[in-house]
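My structure is below; once you've seen it, I'll send some questions.
The complex appears here without one of its protein chains, the remainder shown in place.
Up next, chain A:
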Amino acid sequence: MAGPGSDLPDHPDWLWRTPEPKRSYDVVIIGGGGHGLATAYYLAKNHGITNVAVLERGWLAGGNMARNTTIIRSNYLWDESAGIYEHALKLWEGLEEQLDYPILFSQRGVLNLAHSLQDVRDSVRRVEANRLNGVDAEWLDPQQVKEVCPIVNISPDVRYPVLGGTYQPRAGIAKHDYVAWAFARAADAMGVDLIQHCEVTGIDIVDGRAVGVRTTRGPIAAGKVAMCAAGHASVVAAMAGVDLPVQSHPLQALVSELLEPVHPTVVMSNAVHVYVSQAHKGELVMGAGIDSYNGYGQRGSFHIIERQMSAALELFPTFARAHVLRTWGGIVDVTPDASAIMGLTPVDELYVNCGWGTGGFKATPGVGWCYAHTIANGEPHPLNAPFSLERFTTGALVDEHGAAAVAH
């Protein structure tokens, strides 16, 4: 009998070149996480722009891309969000073929549990909104929740009883590292230079226009500069004198030891602050909400983990014998309306993509597609136009706290 993980591919050889940075590029992307890599890929693929460098201060996709819990869904409340997340989900559905690389995209569904009357009302409203936007969504009563995920405790005798849940069958998970490698390999093959251990330390501006960057490996001229630094968005934007309405927080996650398959889907609960899936290899993957304070330390406080474990145990009593094997943290860039910022900046030919906070992995292909369009054309794609920086001045916020606050 095949053991756990026997369906996984072998560890790959080098998938991309390690070029020396050239003195100049048409587009310089700051940040080699999932978003930067996907943007480079679609710049080359959709727009024929291949004289592109992705500059990464650490190793490729070692930031939030390496640290996220890989939940993919598109069941957000507002039309603007449904637009971009559903676009991303459709891309996910063809991505493995498109990139010709296994990314273990598994549409095992996502359940968002409701534990109070208000939760129920909000959830049912969100299901209706999702359907109007062509996003698959169902409202399940507790018994139906149990049918989808038999290990969920639906007893009414708990502190936060399960009153039902929303279910998106097309949602799921993917293997985050493979996604990054797949985009990196495909971008590299089209001529994009992926340059690791190259920290951007300054952005050169002449007459209100970005013309290049300074880096730990020397200055690099650029026709266009695209910021993609996630947790470091504020730090990078400040190099161009641009302020962003973003706060950087620690976000933690953890895994158990490898276990027999017990958990067939993804379960999230905003009210009790926990979400759980079981990775392909067998470990339980869990996360919670952000640590409240600002932090760039890639670590958070232990009481957050403790609370998330007690919430998980109440929902899944069968986890009582599981062990926490490893915990870690990333740095997430949180906006006031829990929606991303993607588009132009007050500086010409300087572009911003940030603010995806706790939930930008699922958007990776959609971000790449729309951001590449924005950069190539000097104006936003219709799907990211609502996520402009100006919305904080005009007041046209996209308030996704209900669908995004704890949820990822």
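As a working rule, a contact is a pair of C-beta atoms (placed from the backbone, for glycine too) under 8 Å apart; a residue touches a chain by one contact, two chains touch by 3 or more; residues count from 1.
Note that in this section contacts and distances are computed from a predicted model.
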{"item": "Chain excluded from display, named as in UniProt, from \"Sarcosine oxidase subunit delta\", \"Pyruvate dehydrogenase E1 component subunit alpha\", \"STAS domain-containing protein\" or \"Thiosulfate oxidation carrier protein SoxY\"", "value": "\"Sarcosine oxidase subunit delta\""}
{"item": "Residue among A:W139, A:Y160, A:W328 or A:F392 that touches the chain left out of view", "value": "A:F392"}
{"item": "Contact residue for the chain not shown (choose from A:T39, A:S248 or A:Q308)", "value": "A:S248"}
{"item": "Selected residue (touches chain absent from view) among A:G94, A:P336 or A:P382", "value": "A:P336"}
{"item": "Interface with the unshown chain - residue positions in chain A", "value": "232, 234-235, 243-248, 292-297, 301-303, 336, 392-395"}
